[in-house]
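All protein chains but one are shown at their positions in the complex.
By written order: A, B and C. Residues from 1 in each chain.
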């Protein structure tokens, strides 16, 4: 598995180029980024030079976020496809093979209709991404408070997300598997073993406060090893099924972190060292 | 448009062969049947002889019902595929190009997950039917009392069913468009004009009691022209968009009808004559 | 059916706005255009104003051409998707519901592999177009000389193109049905009757010189009624199956036509009048 980092949990890390340099310095092999950041860097330096820099630093772009807005009306969705194609183009120039989006566990739209519409829209996104050799990860979101945040319950666990992936029906669609959502959807080690590594597109790691699981808040996460998520099980499970991709830290917090990026990167590096070593990795 | 008849509303009409003979005598050009009935007749008389009889009587098989059970668990669904293939085989031997299923407007399953699972299952059915040149019609069900009959609201109107058809994503899937459901989903003439005839796989006709639309019961239908559904608009709308397929009478009743089939066929014939002529057809 | 016109056969007709004005003056209800032309006009006048003009002139945009290059390597294909999204956006702003591409009957690529790759690529295009409510027409190309123009035979007739459409597997894909290709693929009236209007996305009309069919050249076409194509059969067949869309004139010629556009429009108008009236239309 490749240690990865997102901007959630490392404060102000500057431009993508700076972010990559810091990631490399603190032992990370991948960063997650926005498509717009990739385009800006390519536009400034040229794809060849960017690839060279990534190689020098030993850092890959783990995943980009999906820019198309599939959660609202058709007009908004169509508007985003243009940007999706540009993002996919930029990503493919840098050898990025992952793009991800999250799925909220409730919705103000009628649930069945929203599922039908979203199935079609995400298939369109998957089709476009596939044309650029990019896999598409769907992140189910487990925290209980979000299940009633909007009017109608939607989906929030592994089996349902797999059912949805089956409905979308595209080979390049799989899970963004996040430790926080695995934990808050009350899945365990055995549930990971039921997966095939083929079904996992990307992984997020983080930790949860020592409160009843139903009270864990989505935007109040801890660094790996600081909380109660059984991350040893999480990582051993992924290892057992043969997952060899990126595991990216994502720490959502109530307020933006103000500590210097270097400090937060160092903290993250230690967090990874702790949980990876506890799981017998590296 | 071709006048068609189902067994709902004509009492005991005997074997499929008898049913076809009666349909022909009372001016119908199509009957809806079960796949098992087709197989039994083919098995008894041979496909060639059955086709000869249908030609002699000037009656086609309008549509068969979907035998696969897609509404429950995976095991039940798989069990039904075997029968679906047999039905499709029999149907294709008799030149039948339509198969339909109805969709209840509420479900005890969580709605979003059920939509995802049902999308995949119905795609599988569509794929099998397509191999035999058969189109697949989904019948949304409008009566309000059924929307709360089970725990979670599902879907019950034209736009949502079209969204679902988009999610399924197969060319051969379209609407079974039933006058009762058009009426109880409170759609009108303009809503038919928004459709393309390509989107309609099959049509049901019937009528509703003069009660507030929200109180019309699914299994308490009248013969065309006896009630308050604006069937002239219904038929003119279908005509306007170029629908040329079968329009089959389907009269669900609280109790099985006990009058002789001949009497009910005659009543049906008159009902069709009345509403078709009011719509300026034939 | 709606009389339509393309730029092939009317010389220099100026900007799209001029082209539309001339089309209207000479009795046409539709013009085919390039996506870039739509964007330029929208960009200059705003979509609302363009739609107003189209309404005033009683002219719709029948179809746009597919801008993505699906016939060469993967890189070129990807480059074109960006433009395809922009074209589709512009088209949807003007209510255009058709986009078409032609299929050459031979290829320098190995035929089976090219078919596999092209199937995937055209599915991606269809998926993008579908997001904008646009149907996608594939134009098989019949002239015999082109079947051996490149190293390996590809496809050039109705049944094979329908097989291909089945392989692509998207609901919004159908035929661009061109009279010249119908004639040179040696199909007849009966072959049109076997089609369902649902399968036809767009129609081209033109005529062929009185030479043996195997010698008819793709770029040496005549105006409707000037040659030997049985256009009465062609139009009656389309009428019989319920086709109600646009029939666009497309006259490919060895040299660009130098006569004034007004003269060629007048000639086209008379040509349509002649063949439509012979077929009992209008």
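We adopt the following convention: contacts are C-beta pairs under 8 Å (C-beta built on N, C-alpha and C of every residue); 3 or more make two chains touch, one makes a residue touch a chain.
Just so we're clear, the structure is a prediction, and the values are computed from it rather than from any experiment.
Residue-wise, the contact with the chain that is not shown comes from C:154, picked out of C:70, C:136, C:154 or C:183.
Touching the chain that is not shown, out of B:54, B:128, B:165 or B:201: B:128 (per the contact rule at the top). The omitted chain makes contact with just one of the residues C:114, C:150 or C:189: C:114.
Although one chain is not drawn, its touching partners on chain B can still be listed: residues 77-78, 81-82, 85-86, 89, 92, 121, 123-124, 127-128, 130-132. Within the entire complex, the positions of chain C that touch the omitted partner chain are 110-117, 119-120, 123, 152-155, 160, 163-164, 166-167, 169.
Although one chain is not displayed, its contacts with chain A can still be listed: residues 169-171, 173, 197-198, 242, 244.
Note that only the chains that are shown with their structure count from here on.
Shared residue numbers account for over half of those found at the interface formed by chain B and chain C, and the copies are therefore classed as meeting with the same residues. Here the spacing of chain B and chain C, counted between their Cα centres, is 36 Å. Residue positions 123 of chain A are each in touch with at least two other chains.
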